[in-house]
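Here's the structure, in C-alpha cells; my notes come after.
Missing here is one protein chain; the remaining ones are kept as they sit in the complex.
Presenting subunit A:
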C-alpha cells in the first residue's frame, strides 16, 4: 500500500514547493518507480510498444528476487483498474511467465484471490475486468484454455441456481460473454464442444430471463432509428455475430502476437477450480442497463465506417472509452487527450464514438456515473483539441437529440436541457416548435432552455436574441409580484397592515414589533382565536410574507437576510402544517416569474426549518401549482428536497456512529490502564454523558428516518392520486391516456424510484401493501413492477 497520499498530508510541508521527499526508505521509492514504469508502458513513446514491453519485462525480471510481492501487487492493481490497457499488461505478464514460470503461477493465484475478494465486497465492475484479464492470459500462454473453459462453465452454471436474484445470474453471464471478444477464438479452437454447450445454455437463459425493467431504463421510448436494447441482449447478438464470423476479431490491439514465438514456448498454468461465492443477503449486484445508441454508419458518410450495433468491435470500443473516462474523470484535459488517442482512430469514426459514449453516460438511468457538469466541460476540452472536427459532430448530435425530443425520457430531457445552453442549441432553426401545443416536448424544451439561459445571463439579453416569432417561448421577466404594491389595491384586506409592516421593517423593527403589528390582522376563516393570535391565520402569513419578500427582492442575499432576521416570526406563523403550506403558496405567488428565486427560498426555508420536507412535497402536488407541474424547476425543487432529507439522515447516523466509537475507545482506554478497579462509580460517571448522547442520537436517527419514509410515502401517494384522476377522466371521456402531461408525470414518478432507489428499497413491504396494491390502475402499477424488477 503506497504511503504517499495525494495532497491531503497535513505534515506541515510547505506548499509551492514540489512534493519534498521525506527521508523515505529506499524500498518505497523503488516501489513508486516500479509502479510508474508499469503504468506508463503503452503511452506515447519514441520506441515501439513491443520494445518497451520487452525492456520492461527485463527490468521486472531482474527485480523479482527483491520486489516480487510489490510487483505482484502492482500488476494485480493495473489488471483491475486499467482495463483499457488490458492487452498491454497481459502481454507483459506473458513475457514474465515465459522467463519465470513460478512467477506466472503466483500471479495467477494472486489474481484469483483478488477476484474472490472483489466478489465478496460487491466490487462487480472491477471483477469483470479481472475475469477478462484472466481470459486474455490464455492468449498469452499463461493460462491453459481448458481450465478457463472450466471456470466459465462454473460461471454459466450459476444460472441454474434456485432462489437467487436474476441480477446475480446476469453478472456471471456478463462476465463470461464479455470476455469472449478477447478469448472466444482460442477457447473455441481448443474446446469447441464445451463452448457450444455453454453458448446454448446462455441462449436458453437469455430467453427465459425477465425484462420488465427495460422500459424504465430506456432513454427513448421509440425503437427508431436505433432500438434501445437491454445490455445482455445486445451483447448476445454481438457474440452470436462474432461466432458466425468464426471468431475473427480485428479491432483489439494484441501486442502478444508479436511475441508469439517466445510465448508459445512458455509453460501454461491451470486455473484452480473456481466456485462462485454463494449469494448472501449482503450481496448487491450491478443494476441492469440499456445500451444507448444514437449513431450508425449513415451519420458519417465521409469518414471511416462506424462498426454496426451488433458488431463486437462496437462493444470493445465502447467498453474501452467508458473505462478511459472512469480512469481520468478528475483530469479533464488528460481525459480528453486519452480519449482522442484511442488506437485505431483512422479506421473508426472516433469522434462519433466519443460523443456517443459521453451522451450515453450523461443520459444513463438511474444516474450518470459522474457529475453532469463534467461531461459539458469534457466536451469543451475535446473541442479544443479537435477544433476542426469535433464541434461539427457535437452539433450534429445536439441537432439529432433535439429532433427526437418527443420520445425522450423526461429525466434525460432535463439533463439535455442543462447541457444544451452551453452549446448554443438556440442557433438552430427551431421554428417547428411554434406550431405545436406549448406542452409538447419540443416547445417545452426550448422554453426551459431559454429560461436556463436567462438564469446564466439577463432577461433582456434573451429577449434581444430570441426572434419575435418565438416570443411565446421566452421566459417571463423575473420580477416579484407584490399584491399590496399599488394604491389601487387598498381595498384588499390586510393592505393597511402591509403598509405598516413596510414602514416598520424599513425602520429596522424587531420580531416583537412585527408580532404586535400582525396581531391586528383578522383571521378570515376562523371564529376561535386562541387569544394569542397564533393559530393558523392565512391572512397574517400573506401580509407578512408578501411584504417582507417584496422589500428583500433585490437579490438572493437580501432575501436570505430577511429570512434570517425574521426567523422567529416565520417559525411562529408557520408552526402548523397548514401554516407551512401557506407560506410556500405565498412565496410562489410573489415569485412565480422567478423560479430560481423560489428554489433558493424553499431551500433556505427547509434548512432553517421554517418549512419541512413534507410540506414542500404537498405544496408541489397542490392545485395551485398544477399549472407549473411539468416545469423543470418544480422537479429540481422536489429532488433537492429529497436529497436534503437523505443527507440529514446520513449526517445524524454518522454522528451516532462516531459517538458510539468514542464510547468504545473510552472503554478500551479504561480497560487498558485499569490498575485500580475499586471505583466503579467513576466509570459510570464517565460513561454517563456519552451514553446519554448516544440515546439522544438514536432517537434522533429514528425520528429522521421516520420523517424520510413519510416524505416518500407522501410523494407516492400524491402521484397515485394525480395519475388515477387523469386515467379515470380519460377512460370516462374516451380520450387517449397518453397526453404530453401524462408522459411527463409518469416519467417523473419513475424518476423518483430510480434516483432514490437505494433508500426506497427499504420501504418495499410498505409500498407493496399500502400503496402499490393490486387494485391500482395497471399503468401505475407497471412503474412499481419495473422498479421491483431492477434488483430482482
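Remarks
Going forward, a residue touches a chain if its C-beta (ideal position, glycine included) is under 8 Å from a C-beta of that chain, and two chains touch if they have at least 3 such contacts; residues count from 1.
Everything below uses one rule, namely that contacts and distances are computed from a predicted model.
Set against the options "DNA repair protein RAD51 homolog 3", "Nuclear cap-binding protein subunit 2", "Cardiotrophin-like cytokine factor 1" or "Phenylalanine--tRNA ligase beta subunit", the UniProt name belonging to the omitted chain is "Nuclear cap-binding protein subunit 2". Only one of the listed residues, A:332, A:404 or A:667, touches the absent chain: A:332.
For the options A:56, A:92, A:118 or A:715, the residue in contact with the chain missing from this view is A:118.
Counting over the whole complex, subunit A has residues 1-2, 4-8, 10, 12, 14-16, 32, 35-36, 39-40, 73-74, 76-78, 80-82, 110, 113-114, 117-118, 121, 123, 126, 327-328, 330-332, 334, 371-374, 376-377, 380, 418, 452, 455-457, 555-557, 560, 596-597, 600, 603, 640, 643-644 touching the chain that is not drawn.
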